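Here the complex is missing one protein chain, while the rest keep their positions.
Our next item is subunit A:
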Amino acid sequence: MSNPLLEIKNLKTSFRIGEEYYAAVDDVSLNVNENEVLAIVGESGSGKSALAFSVMGLHNRAKIEGEINFKGRNIANIPTKEMNKFRGNELSMIFQDPLTALNPLMEVGRQIDEVLILHNKNMPKSKRKKYIIELLERVEIPRPQHVYNQFPHELSGGMRQRVIIAIAIANQPELLIADEPTTALDVTIQAQILDLIRELKDDLGSGVILITHDLGVVAEMADRVAVMYAGEIVEVADVDTLFSDPQHPYTRSLLSSIPLLDDVQDKLHVIHGIVPSLKNLPRTGCRFSSRIPWMDEDVHEENPELSEVSPGHFVRCTCYKHFYFPDENKEEQDHDTTKS
């Protein structure tokens, strides 16, 4: 396979709290290929947005270390002026909350127009308008001529998210980052928006980073999945492998906390607790160990690394080999022998 579209190498994004810097994204390496949807899942606070913002260069007071190679060029820490040539053009982003992501004082048409003006200096106004109407049609907004002159508050949440998508795809981006694009929408609208994103991806052949904490969305949309916990990637696999053969305790608890309709499970396993705050994050050893206190201390690696358990399937820390849910009361020794 040729070079990946996006190659993140040892990315570390740290925020300053008081006098110290604390990493919200810690040594993350990931690739995204063309025409591929990479889902990033993880609980609130695990660093998903911090990762996406790093790629877009949208953090204004963060320390970014490592490499973000986009089409072979490292765009980490490049000057804003340089970055602005990528943003909205080859690299674009859809945000979580459509209700606040549009300027309330600007007509919808003008907000889409802005991204055209910024990257197509020579496109005449009439042509831009025509193209914007096409875009609005493309994202399935009814009465685009009318909507062109409407203000955001006159549109529903779903419609606004379509407008935001129109802005994001206006310049046919090669990489589209969608940070929880449907979290703020109700279920039927969610499905429509996801369908739309997938169609657009197929049309444009773009790479997509889809951030979500909804495993249903992952199953439906993703080609590959990266599971993030406390700033680290704990497991990466293609979507089928991840669902059929999850390894890391965190992934397994995420999966087992979704109720299944056919009721094969007799019990939902819910991992208690939350992702610790940045300041209180354990920086050594297995970061997940505090969430599985019933497990032996020495099942964890001292310096857990991602290891490849099967081609393209990476898991962090050896604790996965021994993991069991507390109420099962039996160690999964068989697992241990088959996998290592």
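Throughout what follows, a contact is a pair of C-beta atoms (placed from the backbone, for glycine too) under 8 Å apart; a residue touches a chain by one contact, two chains touch by 3 or more; residues count from 1.
In the analysis below, contacts and distances are computed from a predicted model.
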| item | value |
| --- | --- |
| Absent chain [UniProt protein name; select from "2-oxoglutarate ferredoxin oxidoreductase subunit alpha", "Sulfite reductase (NADPH) hemoprotein beta-component", "8-amino-7-oxononanoate synthase" or "Peptide/nickel transport system permease protein"] | "Peptide/nickel transport system permease protein" |
| Residue of A:I78, A:L118 or A:A191 touching the missing chain in the full complex | A:L118 |
| Among A:K12, A:K48 or A:R87, residue touching the chain not depicted | A:R87 |
| Which of A:A50, A:I132 or A:I167 contacts the chain that the document leaves out | A:I167 |
| Hidden partner interface residues of subunit A, rising order | 56, 58, 80-81, 83-89, 92-93, 95, 97, 100-105, 111, 114-115, 118-119, 151, 153, 164, 167-168 |
